[in-house]
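One structure, as structure tokens, below. Some questions next.
Note that one protein chain of the assembly has been removed; the remaining protein chains are unaltered in position.
Which chain is which? They are A and B, in the order written, and residues in each are numbered from 1.
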Amino acid sequence: MAEPIRVLVADDNRIDRTLLSRIVAHEGHIVVEAVDGNDALDKFATERPQIVLLDALMPGVDGFDVARRIRATAGDTFIPIIFLTSLTEADELARCLTAGGDDFLSKPYNSVILRAKITALERMRQVHATMQEQRDEIAQNNARLLREQQAAKDIFDSVAHSGCLNASNIRHLISPLAVFNGDVVLAARNPAGSMYVLLGDFTGHGLTASIGAMPLAEIFYGMTQKGFHLADVLRECNRKLKEILPVGYFCCATMVDFNFQKGTVEVWAGGLPDAYLTPAHGGPSTPIVSRHLPLGVLSPQRFDASTEVFELARGDRLMMCTDGLLESRNGDGEMFGSPQLIDILGRSGPNGFDAVKDAVYAHMGEQLREDDLTLVEVTMLDEHEIDAPMPTYVASGQIGPRDWALSFQLGPSSLKEFNPLPLLQHVLMEVPALRVRGGVIFTVLSELYTNALDHGVIGLKSVVKSSARGFTDYYRRRFEALNSLADGFVRFEFVSRASDIGGYLKIRVLDSGPGFDTSIVEAARAQTANAYHGRGLNLLFQLCDSLTFHGAGNDVEACFRWGDPDVSN
Amino acid sequence: MTIRSEVSPDGRGVTIAVEGRFDFSAHRDFRETYEQLDTTPEQFTVDMRDATYLDSSALGMLLLLRDHAGGDAAEVRIVNCNPAVRKILTISNFEQLFEIR
Partner (left out) sequence: MSRIDERAIGELRELMGPDFGALIQAFASDSRSQIDAIDAALAASDAERVRRVAHSLRGACVNLGANDLAELCERVEASGRAGDCATAGTLMASVKRELEAIGSELIEYVRH
């Protein structure tokens, strides 16, 4: 026989009670006696027996009621209860069991039978106790998993949903549970003021789908902040995902560059359903079709970062969503579908986002599950209307250089593929006094470089914005010219001095082109020219402390000063 | 969901037919079909005639097959696609990696 257990014997008749206690003790168990119902309840509470032998008919609280209350006190723990009875009628015996008893023992008490019953019930009790332990362990593990998931979700949110998603020209819908479906929306401004937005949909389910979103977000935010072009960001995102995701896992994505100065949007779409460009006041939408494989599929050598450029007027909108929204089903199993989306966009004018959202909710009705609906709308505005913060610069921590010069020259191979701006900007931002003007400096650097490369080395005429598809043609010509570039150069020369009371930075950009008619410089300085090329000069004059053209115009020097600089050096 | 495979008489090609929903549940069967071949075929054909549905995990499985078959050097065809299947393959631009009919 196993370990002795504590047995409660509750019977108001002294003879029966004595007899039973003796039998139970004889089996090696520990006996606790009770003389009536209330005594039984008290003794149960204080002694906590493992098995209860209970007289069915006692004065005061009757046995069935005692059984009920013992069960209530025991809670989840299983306490076998054997009713003691001299009842012989079948339905009265049955009542013992339905009243919460697990067995009954008839008089005359038979020790063989009692021993067998106690053994059987004790076995049941142990099985029950084991199951409860396992259940408690499972519940604990479950609670731990939920806590871990919550922590993962918090990390995901802080990485993936920072940036400028709350800018006034962005509307978005994404579930708080997106960490479990692999959808991610990222938005940030670059130093030139453009806004990059990425919508991503990772394959897979649960947390594993979202793990790729973390390095993706790091790369997106890091490179955007440094001023890299869309294509460079895409290349690096693809490279990283290809490196870390197993074969068969990828991220369908659409990435866009909204340039508010030029009124253009540059797009790259790989694997997501069509995005739509809708005019400000409604009307037919232009689909932006996925032309690329998703991120993480192709090796860096084969990855294609080519983009398409569209011109937008103020108020025009881009809308993109993941397939979860288009495939959402109503009660009859019908999908929402892109025809319906296009129809709503055409009719809704500036209220497209809300109209689509309401329509999807209405479509799903009671089936509404918000965890797979991801929708983003970006509106083209004038630059001064954009309220999203510009990137801030964090230096490397070293004391910055105070007297330095740097010359950096790019030949044809570099000009074709390499964007030097982020690197040069990085160097300039190591000078503490320049950091606060980081955005301006980047814009100037960018403008000077574009002039030197596009107009100087390649010899493109500037874009005429009023012509149809002006930018598309421009970029095509630029692409072709760069590809066939055989010679030429652009050279940057930086000189900077800083002291405790002030300093300066001179940026000189020289190109191998023929220069231009510098007579327009004076007009630009007086802000009377209004062609784009002239506007570029306008901008430079506004942003720099001084701007000087040398030689044929292919040699320009911009200067920034602060404090009381000693420019004689 | 059923996966059936058939090696061509000359042993140089194998056709894998997917019946029903081609989704995550097909993962193990699909993989075993091509991993357990005695020969190493030069050409793989995935027959979608009886496939009713294709999702992103199926796309992943096709990529795994292509990787197994030699990656960029592989010859993998996807044939008998119905419009729904076709559409998904088109959005993902898989014709850049597979021959699709």
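In this section, contacts are C-beta pairs under 8 Å (C-beta built on N, C-alpha and C of every residue); 3 or more make two chains touch, one makes a residue touch a chain.
Owing to the predicted nature of the structure, the values given are computational and were not obtained by experimental measurement.
Asker: One chain isn't displayed here. Which of the visible ones does it touch?
Answerer: The undisplayed chain, in the complete complex, is in contact with A.
Asker: May I ask which residue of A:8, A:23 or A:344 touches the chain that does not appear here?
Answerer: A:23
Asker: So one chain is hidden, and I want to know which residue out of A:111, A:149, A:208 or A:330 touches that hidden chain in the complete assembly.
Answerer: Considering the complete complex, A:111 is the one touching the chain left out.
Asker: Among A:38, A:73 or A:86, choose the residue that contacts the chain missing from this document, as touch is defined above.
Answerer: A:86
Asker: Provide the residue numbers of chain A that touch the chain removed from this figure.
Answerer: 12-16, 18-19, 22-23, 26, 57, 59, 86, 107-109, 111
Please note the rule applied: only the chains that are shown with their structure count from here on.
Asker: Using the average of all C-alpha atoms in each chain as its centre, how far is it in Å between chain A and chain B?
Answerer: Comparing mean C-alpha positions, chain B is 32 Å from chain A.
Asker: For a test of understanding, state which residues of chain B touch chain A in their complex under the given definition.
Answerer: 24, 56-57, 59-61, 63-64, 67, 72, 91-94, 96-97
Asker: Quick check: in the complex, which residue numbers of chain A touch chain B?
Answerer: That would be residues 201, 203-205, 247-250, 252, 270-273, 290-294, 297, 299, 302 of chain A.
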